[in-house]
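As you look at this complex, bear in mind that one protein chain is not there, while each of the others sits in place.
And now, subunit A:
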Amino acid sequence: MTVETPPAPAPAAAAPARRGPTLPSGSVITTFLVLFLVVAAFSVEGFASTRNAGFLLLDVVVIALIALPLTLVVVTGEIDLSVASTVGLCSAVMGQLWVAGLPLEAIVPLVLVLGGVLGAVNGFLVTRLGLPSLAVTIGTLALYRGLAFVVLGDQAVADFPRAWTTWAISSIGSTGIPTVVVPLLVLVAVTAVVLHATPIGRSLYAMGNSEDAARFSGIDVARTKLWLFVVTGVVSALGGVYWTLRYGSARADNATGLELQVIAAILLGGVSIFGGSGGLLGVIAGALLLASVRNALQLVNVPSDVLNIVTGVLLITAVVAPQVAARVKGRRRRAPA
């Protein structure tokens, strides 16, 4: 604000990046999450108990898990709406294979491969046929969910071994923290490193900003995207396995509508729907914020359907607020001139 003399054109273009220390992407939402947790811990009875924290984390596990590869997909400017249907289809197949008498040790790898194939179908249609991922994955959303019903009908398979199902909801010692959080954190770390500290991660942002420019600078855009869809499929299948064990029930309609919650978490975390910006910290914070706000409101007896308002308003605020802030800032900058 104090600089009155207009700088030369070239530095002006670079100016926004140098304007003060830039906060890492997602720091606003993380701050918001911490503030919310502190306020809720003091004002909502039962929120800060180990039991409640355990429930909250169990609810967020699958959303956060699928959000990891999907964040990478969104960063490249694509989208995958079929993730929840992949969860459902994998759950249904898992149930059917269990009924057929296969051991879970064999079923799980098979289901993960299936997830990879489902992801590859998306990736093939998007990268080889050049179809828009939004339309493709709306199609496979319906297709995979439909196949889930074809495989399992409206039955439920619920006689999975106790050892597996109790592990799925077990916690570490007496901390209340679910055991699955540990492998999840490992995956978060791996994804964060890939996205933020490797050339692959940089290339994803490059694709999201300008696919042509990325291609001309030697990035194999189609191949990278294809693999991202495959990984998203595998991770969704993993989510399907966990979902099935957690609820002890394989059903074709498992995780219906979960894609919207995952995408809400990603967008709330500050990832641009057009690709090219955002980070993993924000996404994890976004997923946790959504889950803890819902959890806190449930504790004060707000009906769960009504909580949808909160999800919606949070999501819209998260995207509108930066726009408004940028516009206000822009106006203030222009004003003295």
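Following the convention adopted for this analysis, contacts are C-beta pairs under 8 Å (C-beta built on N, C-alpha and C of every residue); 3 or more make two chains touch, one makes a residue touch a chain; residues count from 1.
One rule holds in what follows: contacts and distances are computed from a predicted model.
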Have a look at "Autoinducer 2 import system permease protein LsrC", "Molybdopterin-synthase adenylyltransferase", "Integral membrane protein" or "Formate hydrogenlyase" and point out the UniProt protein name belonging to the hidden chain. "Autoinducer 2 import system permease protein LsrC"
The one residue from A:L104, A:L143 or A:I177 touching the chain left out of view is A:L143
Just to verify: which one of A:G153, A:P183 or A:P199 makes contact with the chain not shown? A:G153
Of the residues A:V99, A:A213 or A:V319, I need the one that contacts the missing chain. A:V319
Note that subunit A touches the chain not displayed via residues 125, 129-132, 134-136, 138-147, 149-150, 153-154, 252, 256-257, 260, 263-264, 267, 273-274, 303, 305-316, 319-320, 323-324
